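Structure first, then comments.
All protein chains but one are shown in place.
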Amino acid sequence: MMTPSLWQRKRGQLLLYIVGSMVFLIAIGLLSLLPGTPNLSLPDLWSILNGGGTPLARLVVIQLRLPRLALGMLAGAMLALSGGLLQDSLRNPLAGPELLGVSAGATVVVAAITIFHLPVLLIAIPWLALVGGLTGSSVVILTMHRMGDSVRLVLTGAALTALLNACVIIFMSLGTQNDLNILFLFLVGSLANRTWVHVQLVLPWALVAIPLALLCARPLNILQLGDDVARGLGLPVVRVRLLILVLSTALVAAVVAVCGPISFIALLAPHLARRILKTSDARVILPCAALLGAVLLTAADLFAREAFAPQELPVGIWTTLIGGPFLLFLLRHRLGKKRGAL
Amino acid sequence: MMYRPVIRYYPLLILLSLFMLFVLLVLHVAVGSVAISPATVIAALFNQPVEPFQHIIIWDLRLPRALIALLAGAMFGLAGAILQVVMRNPLAEPEMTGATSGAVLFAVLWLALAPAQTAPGPVLPLVALIGGLVGGALVYLLSGRGYHDPVRLVLTGVLMSAVLRSAIAIILLLRQEVIGTVLLWLIGSLNGLVWTQLDILWPWALIALSLGLTCASLANVLQLGEESATSLGLNVTLARLGLFGVAALLTTSAVAVVGGITFLGLLAPHLARRVVGVDARRLFPFSMLVGSAILLAADTVTQTLSQPVSIPVGAALALLGAPFFLYLVWRNAS
Partner (left out) sequence: MRQHLLRVYLLLLVTMLAIAACGSPSAPSSNTNGTASTTSLTFTDATHTTVTLSKRPARIVCLVSLCEDILAQLGLSPVAVNDTFGQDPHFFGSRAKSFMTIGGTFFQPDVEDIARANPDLVIGLANVDDNLRSALQPIAPLYIMNPASYNDSIFYLKDIGRLTGRSAQANQAAQRFLHKLAAYQAKSPGDKSALLLYGSDVNFNIFTAASLPGSVLSRVTSYPWPAPGPGAPSASDHEPGAIPYSLERILAVNPDVLFIASVGAAQPLSKQLASSPVWSQLKAAQTHQVYEVNPAYYIFGRGTESLSLALDDAMHKLYPDIFPTPLT
């Protein structure tokens, strides 16, 4: 927790950070609207947004690139918040939806719906994904009596994820040859070809869950003091933790329902935010992590779209490929000899 | 976590288990998608005249498959037991060494990049073997020589597996035609494995299993805890390194032939531990036997269920192992 004078000093830094990331976000956003078929320049973009430009360019920008950008920012923010909530409430730097089996649980449900062509309304899919994610996480969380034990957390989550991935692969192996290719794309997490329909699907969840998540900052700060202290301060620890878990799962479920499991944004963004701002105050970290997550995912998606054009490689691959080692690098100093020193 | 051994007379236990294993082996050979009467099975095994296709099925399909299941199960079981000692955590599994992902990555790279003239054939398992060892080494090194710290090792293992899998995904997406075979390999399957594959497997099995068994007393000392072990004159870091290496070798050579059936490495040591306790000299061999038994049983089940739909044995194991795994975690927590 910070003393008032520290808060003054930090406030300047915080403001700088927020302004900086917003600028960065806008820059990346604009940048992601430009390349593709057709390649646009900034004046072209400006004229399109003002109602001009060729019909094709307008179609591409307004119906393809803009919703994809919006989805990327929303999804990035939601994932980052989910990770931040989990890490702070479990007091565990390795807690993330992809490592806890939350993503895997949601993925299994969505995969089953997709592969077996179950007649489910589009609107209902995130709800079903939520159920899947909660089931996945509950297995891990309910067995966690010692919150700080990273090893058990990661191991249980990894085993559960392996199990759930096995289920998905079973589903996939029941298909024909070409089905498999399509389904594999889904399994790695992608933002490709999403339109406003998909943004509309995620938006209600974002509008409700993101503010709720930000409101959790105070209870999270209290939880970080330790369970006993928190109880002493009057916080119903178990209930709060459960609610935070549900909220975090909801954030991930909506993203998985639309984009598939995109990994490592949730784990990475809060850590990066903590590093840059040199604080653990959740009131600061949560919004900053959200912004950072949006930036990261948007940048990764831009890369995914253009790196092997005209072929598209899903963004989930890149976030894992780059995010995984980066996370390892970030955490290498924090993983000291003493287990408790996390 | 100390368990009270259920059966105290150990040699009797081993004999009983071996007998059970033999029964399972025979059962596996006797049962399959093509119904063959037990009398015919026994006749074929003793080289009495039977229908040619029955002879082929029993000798050339089922018997090698059963033996591969036996060996691979033992290897995964032992690898899991070793890892659980090194990590000092009952939830560790061979996937953590990065061997599985490394093996598949190299195999996929080979499939994608090898000139079209070379048939995949026997070279593929060798490539996978090298890949697995590289993967294991990578995890080991990247955990910053932190193999004295299980946390670091676990984290590195999990993250490295994830990273390798996304590398695999990239290659698969650029060369989509191999997705089917690779995915099935990732999950593990014994379909179509015959004497050729067994010939590749058994030398490695011999070496690695013997190595693992002889490390048993070393593992016991490690289990006493770092301080006690060091005071007894053991170089803890070196010991951990050695054990980790043996586990990676076991995992890699098994994965190169049967694919990623690593869930077995989690179940078998647990079951073994409940029965014989934590003494590694008993745990390791018994874990091998349990691993073989589980894989044989699971494969027998998948063999019979080939119509209307068949699932690879790795998937069946994952599904069957799930309730048990959940039970385990729940028990460990309380």
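Chains here go by letter, A and B, matching the order in which they are written, and residues are numbered from 1 within each.
Everything that follows uses one rule, which is that a contact is a pair of C-beta atoms (placed from the backbone, for glycine too) under 8 Å apart; a residue touches a chain by one contact, two chains touch by 3 or more.
Keep in mind that what you see is a predicted model, and the values were worked out from it rather than measured.
Note that of A:22, A:42, A:124 or A:182, the residue touching the chain absent from this view is A:182. Note on the undisplayed chain: of the listed residues B:192, B:233 or B:323, the one touching it is B:192. If you put the hidden chain back, the residue from B:12, B:39, B:123 or B:174 that touches it is B:174.
Taking the complete complex into account, B:213 is the one of B:42, B:213 or B:301 that touches the chain left out. Contact between chain B and the absent chain runs through residues 11, 14, 18, 32-34, 52-53, 56-57, 59-64, 67, 70-71, 116-121, 173-178, 180-181, 184, 189, 191-199, 202, 205-206, 209-210, 213-214, 217, 281, 285, 306-310, 312. Touch with the hidden chain on the side of chain A covers residues 36-38, 56, 59-60, 63-64, 117-119, 173-174, 176-182, 185-186, 190, 192-198, 305, 308-312.
Going forward, only the chains that are shown with their structure count from here on.
Rounded to whole angstrom, the centroid-to-centroid distance between chain A and chain B, based on C-alpha atoms, equals 34 Å.
Against chain A, in their complex, chain B makes its touches with residues 87, 89, 91-93, 95-96, 142, 144, 146, 148-152, 154-156, 158-160, 162-163, 165-167, 169-170, 172-174, 176, 179-180, 183-184, 186-187, 262-263, 266, 309, 311-312, 314-315, 318-319, 321-322, 325-326, 329-330, 332-334. Chain A meets chain B in the complex at residues 94, 98-99, 139, 142-145, 150-152, 154-156, 158-160, 162-163, 166-167, 169-170, 172-174, 177, 180-181, 184-185, 188, 263-264, 308, 311, 313-314, 316-318, 320-321, 324-325, 327-328, 331-332, 335-337, 339, 342.
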